[in-house]
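For this view, one protein chain was removed and the others were kept in their places.
When the chains are written out, they are named A, B and C in that same order, and each has its own residue count from 1.
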């Protein structure tokens, strides 16, 4: 199929669907009409979209963990523990690595080995293998809104099965689940595959079933300037809306500087509203998600609590609609359910304590918001220009040209010409703007910010700063100062 | 002796000293000349005053726990654990309750019972009973600056012994260790007794030994408006300087609203500088201490980590010179050394991560600073007026008149007419200004802030708000909203 | 003008935390009671003496530092000895150290002669309502 940002026809969708549902035997369990009926019976308090809209209206920030294990009963136990002991507002089902690579045979093997071992040998829940009936057991056993979280470039069958089973939110996107998660998968392919997922959500919407969609905000999670991830978020949002998505959550990963992080969440919402109304997508409801620190974590649990709490405080002060929570075991691999609940509780405490405060709307905050928006506009307007009015084509061409460029991405489709570094206050700036289509003013802004830091450190601006920033966190710091 | 804010003569001091050193047999061990020699040999890195000055110069925020047990060897082990495992910058010796009430016999009994039991049956270190030689074993076994922390209305003998033993910092003050810690001890008596302690520190200074003094900032620790505790801090500072103290740390206990807390730390330093230079005390070096949340703590340790981290973040953003750290066991009583180290490490992580950031100097921050300073000036100027130019006399008369008034104080010498409540953003304001000598503008400011909250909550301003605020923290919140 | 009902209020034992005490004083006064507030650090006998001197109808004891059982044991006997056996005795605060099953704590203090026993975090409104209910019940009894 030719890539274009245009809603797929029913014929186009159905033709691909026949193939997708044959990728694994459980695909045959998908019965769309029955799925719609099933969703109609899901009470409001278990519907992701409704819970987010309520939170936005009330100025709440909801908590959500990451969690998934191989077997259904163990997964149900895990989620219910995070609900009752962790006081989570929203629950995830994190998918295992084999399923993310569409290796369903290996996932099946993982299920069987886990059964034998009596513990999960997979790093997530293999939803495709469990099939619609198996996944529904989870849906029916957990009294909270549920979302699929993964990192799957081709997530079509996973979407068919989990949505048919009653999941009410689905994470991912054609750019955000490619560039940070794959090496040689083309953007054309992943954008098409995610148009399929979005169209599926759109079909549910046509039948009155509201399903929340969430592009993956943090990208590579390392020194990604807000304007870069915001541009990707807006593009993925526009592509989703074109396929009929009506409830979208756009995300951003904590950089660590309070002012920049609060500005980023506000700029994200403003930018999305601006571009959505420009492109007549105004009937889609927007919310935001803030990801706690995605970089390296301290091994010490108390220090990890500190990092988690700072993410929670920032999310609360920024008034993001939800926050994705880390655990004090982050540096050590997959957390125990207890550690997961601990991260949630520390976060909940701060969200509650700060519920009556926001960072005041000062001139300094406004300036930071304006910088992020100006940068993102430069990128987005160039993307649409390169695509001759089409954001899907434009995104592919923009990545090829370095107009869109994600730092430290494994994908060969990211040009990797930009170099981020922290400024003297720890905000993420660009040491090298690469081919980003910034105005001279914006280029000068970054240049000045990096120079200001260089001067404070008594050294010339250099790539060593980038290296120092990457290694700084292992010393508990944001800015990598010279020794 | 008649109370006056005037430096004691050597004769006055020596007359009282004879009596003080006879309060308990270990008093005889005090040899001032030998003590000065002993201090001269203490290396710079173990000197509290020098470490604080260095931190102030470098913009560091140092961490300090609370800790003390009955027996010398166990106390040494505890402090060294907090130094190595907790990465504490400054170390305390928290004194037991019997010593605080000058009940040295009971403290002796506690030491003996602790020896028998093999664990500490006292809630602190009974320094007077251990005597100069015993306390020096601590000083010589812990490679960090050491401070005495207590809550002792009459702390004269304790000061003589611990300072002779080589402690380089001493907490307390004639107001701050009376009003929140006693019921019927007169202010005249405690101010005189603390003039003694300050004069002792001044004597060391005359011999070239710099000892840090720290009035107790948080007072009752519950909804104390910054201008109240700042007024007490400035008065105690002026009294200390008059007796010859050259290195002072003024403190403030976290209220919970970020803007107010950052403003409070900055206002405290500015007010102190203003009044010190007004009264020719400019040769005293000033630093600040921020106390993490002094109110009720959640019993859940993860939630406690959240509260601790928020205090750490605020201290870091406010650039206080040091922060006094709580532990995740706070709600459960005396913490284990492990829990104490955990609180320190979480705090250290946030202080490090935020070392390159401050809350920007916005107009909103400036406004909040100005309010605090204006209120404190009203109080301080009235205090000196009531004292006919004398802050010591003025303080006594101001408390009698309610010009100085500490909310929820157990002392009958505090008039208890003011009523604090949180505003709509969680900042501590006054629902009833009592007899505080505020200008009509300031009274209107508080009135408006409380009304703004009342309107948001759809109820009339009432004492119920105060009650709700007190109970709010048990629900994890700052502002007690109507149910 | 109706004569106000008098109640004696205080924190028993060696604790200086006065927050709850001040709150309760204010709330009781606002509810129309005349409060004799002994503040913090109050020994048992002082509660009894104050009740006798003022002809109070209730003694409200707070204990915050976990040693409530030791501090409160025998208070009902002292009242009996002083001839005010029928006075209402309420107790609340953090009555024991750490988390424990509250119903066990309540039973223990009821056995010690307290009419009402409150868990940590009880709001003043609850105490006031109970006081009004108990006093009404008593005045009805005395009319019978």
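By definition in this document, contacts are C-beta pairs under 8 Å (C-beta built on N, C-alpha and C of every residue); 3 or more make two chains touch, one makes a residue touch a chain.
What you see is a predicted model, and the numbers here were worked out from it, not measured in a lab.
Colleague: Kindly name the visible chains that come into contact with the excluded chain.
Modeller: For the complete complex, the undisplayed chain touches A.
Colleague: Touching the absent chain in the whole complex: find that residue among A:332, A:374 or A:456.
Modeller: A:332
Colleague: Using the definition of touch stated at the top, determine which of A:26, A:47, A:190 or A:220 touches the missing chain.
Modeller: A:220
Colleague: Looking at the whole complex, which of A:92, A:145 or A:180 touches the chain that is not displayed?
Modeller: Touching the chain that is not displayed is residue A:180.
Colleague: Considering the entire assembly, which residues of subunit A contact the chain that has been omitted?
Modeller: 97, 180-183, 220, 222, 299, 332-333, 407-410, 412, 416, 419, 463, 466-467, 470-471, 474
In the analysis below, only the chains that are shown with their structure count from here on.
Colleague: With chains as vertices joined when they touch, what's the shape: line, ring, star, complete or other?
Modeller: Chain contacts: open path, no cycle.
Colleague: Which chain has its C-alpha centre farthest away from the C-alpha centre of subunit C?
Modeller: A
Colleague: If you average the Cα atoms of each chain, whose average lands nearest the overall Cα average?
Modeller: Answer by centroid distance: B.
Colleague: Taking each chain's centre as its mean C-alpha position, how far apart are subunit A and subunit B in Å?
Modeller: Comparing mean C-alpha positions, subunit B is 45 Å from subunit A.
Colleague: Round to the nearest whole Å and give the separation of the Cα centres of subunit B and subunit C.
Modeller: Centre-to-centre distance between subunit B and subunit C: 33 Å.
Colleague: Per the centroid of Cα atoms for each chain, what is the distance between subunit A and subunit C, given in Å?
Modeller: 56
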